[in-house]
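Only a single protein chain was left out; the remaining protein chains are all shown in position.
What follows is chain A.
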């Protein structure tokens, strides 16, 4: 009888242990699934153009800057890189400047039409927004901002604004209104109370959502390719040269696209889940 129960306990412990191993193996495997392809891109980027086009491939990078030098010297690519950064920076500034006040209004006020406004914001999620670049291309020609950084930034801001509004909404909601009220009783008006009490508290979160807007614009391909011809962004440039450009240019370009994204996701990782969790309610 006693022997039997210890047996059962032992079997239970064994299965639990086996389950633990399976669990750990699965976690490691899924990490490898994400990292290994990135590592392959790194090898290709840090190899000479000859090595990139040769077979079989080495599984360790040879730390040759040939591909990256080729990338940097390729006609027009540095301008494209500069355009990408400018468009993303403009998008970042515009989406926060326009979106944050609305986020504040949603978190602090009850007003008629609030539900309608929320619906408008949520509606943008149900549409493939890059497609709107097609009619906008025509409109931009009419207004005279076709093929400009500013025109493209307007479209990217449309992509980023719903996120900016919902994220700032959740940030402001996380700060008790009592803090603001206390500031009012101590002689602040709405504006100074906001500047002195609320702004310092939300600034890190606002920065995170600004970075998020930057990444949205940096990564966008379709609208960028449709709206820019002379002033192409890096994604548009790479896309339009996919058929003709050599492999090492593609890989170096892909790598340059990935690096800022990696840093940005690392910078906002603390906010990622809080932002999405509440922004999706």
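The rule we apply is simple: contacts are C-beta pairs under 8 Å (C-beta built on N, C-alpha and C of every residue); 3 or more make two chains touch, one makes a residue touch a chain; residues count from 1.
One rule holds for everything that comes next: contacts and distances are computed from a predicted model.
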Candidate names "Ubiquinone biosynthesis protein UbiV", "Peptidase M48", "ABC transporter ATP-binding protein" or "L-arabinose transport system permease protein AraP"; UniProt protein name, chain not shown: "L-arabinose transport system permease protein AraP"
Chain not shown: contacting residue from A:46, A:81, A:129 or A:167: A:129
Residues from chain A at the interface with the omitted partner, ascending: 23, 26-27, 30-31, 33-35, 37-38, 40-41, 44, 53-57, 59, 97-99, 101-102, 104-106, 108-109, 111, 113-114, 117, 120-121, 124-132, 134-139, 154-155, 157-158, 161, 165, 190, 215, 218-222, 225-226, 235, 238-239, 242-243, 247, 250-251, 253-254, 257-258, 261-262, 264-266, 269, 272-274, 276-278, 280-281
